[in-house]
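As you look at this complex, bear in mind that one protein chain is not there, while each of the others sits in place.
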Amino acid sequence: MIFDYEFRVRYAETDAMRVAHHAAYLVWFEAGRIEFLRALGFDFNELEAAGYGQAVREVRLQYRRSVQFDQRLVLRIALVRASGPRLVFGYRLLDATEREANQETATPVALGLTEMVWVTPAGRPTRLPARHPLAAALAGMERHPDWAEW
Amino acid sequence: MIFDYEFRVRYAETDAMRVAHHAAYLVWFEAGRIEFLRALGFDFNELEAAGYGQAVREVRLQYRRSVQFDQRLVLRIALVRASGPRLVFGYRLLDATEREANQETATPVALGLTEMVWVTPAGRPTRLPARHPLAAALAGMERHPDWAEW
Amino acid sequence: MIFDYEFRVRYAETDAMRVAHHAAYLVWFEAGRIEFLRALGFDFNELEAAGYGQAVREVRLQYRRSVQFDQRLVLRIALVRASGPRLVFGYRLLDATEREANQETATPVALGLTEMVWVTPAGRPTRLPARHPLAAALAGMERHPDWAEW
Partner (left out) sequence: MIFDYEFRVRYAETDAMRVAHHAAYLVWFEAGRIEFLRALGFDFNELEAAGYGQAVREVRLQYRRSVQFDQRLVLRIALVRASGPRLVFGYRLLDATEREANQETATPVALGLTEMVWVTPAGRPTRLPARHPLAAALAGMERHPDWAEW
């Protein structure tokens, strides 16, 4: 499963170079992950309340073309790895118009990777029990290890 | 007491108009309030831990001249009112170089006002007991009600 | 015309009080204004490119109830005044679920007001010519002066 999250670049996310600031991409990735979970039937607030929060341990980002205010983007998210306490997602950020024009050859404006660990409300590493419905969903989900290589 | 907080505009705070985004001013006001409290001998974390957090109830901001990336600014903060659960601060944002050149006539690039209420960790309104050292410090502090009028 | 802009609170917009940070509201207001203009048939980028940018001159915000991560909100935007170089919008922020349950009695979680002026790309005040389609649209739009009073 590759999840698509569509959004537009906000004015507050631009900077004096007249493009989106590079830190905004991490905010988009996070918003996309929340929607990814929602699409699977899981509510991030409920997961946190049940003792399964997520802390980001590592991020990698490559910016290939800048994006402008109001540009319509599609963030594609794929599961790279889910093992023990860790959850790794890969990201491909595409211009929405380019993607609609050509599903196959649209090239990403940015690539990303985030590694999360499950944490308790106190911030301690934990694991999602195998019997948890989300653990089951992740276990059955297609992995895209190639999304970690670029 | 009028407290001066000096800082520079960060690149991430600019937008595509090549000036600081208007939401950044609220972040500067907040950072200034923390330093104001520190100058009085109070640590915001300790206040929160003791059950006295602050929630913003109202803000007013007037932007008179835009400010640029890396511009050195002085945020002047004055107590407008401290009564019961409420704490009102006034703000005058000045260009640091202008102010150094002419203490008396430098005109603000922005004016602001924030009204806070004391809240418990659960977000309920509370009051700072009169015996609390900060309550005593605020009670003895000069008020600047004119900083609320513009 | 009252325009409704629906969105969810992002995780990056929350703070250590576990509610949305008060500066985020200005970012939502701005995003809502862009969508308001789009709904009228105007693209903010094209307006700027044609020499009609907008600079915020004043904001007022009242926070009545805090909002949480992932909360679904409806931002209602009304034109308060459009005269010469100035454009004033009023805002009512509502919980989306409350509003759906009861259109009439849902009470805002926040109220706001922003005053913008039209500016050239160099930041100089300008006016939207009366013959400009947006000037015509604004001239014919219902005003809500009461949205400026609270």
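Letters A, B and C mark the chains in the order given here, with residues in each chain numbered from 1 onward.
What we mean here is this: contacts are C-beta pairs under 8 Å (C-beta built on N, C-alpha and C of every residue); 3 or more make two chains touch, one makes a residue touch a chain.
Bear in mind that the values here come from a model prediction, so they are computed numbers and not experimental data.
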item: Identified contact with the non-displayed chain, of A:L40, A:V59, A:A96 or A:A148; value: A:V59
item: Hidden partner chain, residues of subunit A it touches; value: 17, 19, 22-24, 26-27, 30, 53, 55-63, 66, 123
item: Footprint left on subunit C by the chain that the document does not show; value: 11-12, 14-16, 18-19, 21, 23, 68-69
item: Touch list for subunit B against the chain that is not drawn; value: 10-12, 26-27, 30-31, 34, 43-45, 68-70
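The criterion applied here is as follows: only the chains that are shown with their structure count from here on.
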item: Superposition of subunit A upon subunit C: rotation angle, C-alpha, nearest 5 degrees; value: 180
item: Chain centroid nearest the full-protein CA centroid; value: C
item: Chain copies touching (subunit B, subunit C) - same or different residues, decided at half shared; value: same
item: Inter-centroid spacing, subunit B versus subunit A (mean Cα positions, whole Å); value: 36
item: Averaged-CA centre spacing for the pair subunit C and subunit B, given as whole angstrom; value: 24
item: Residues of subunit B engaged with two or more neighbouring chains; value: 19, 23
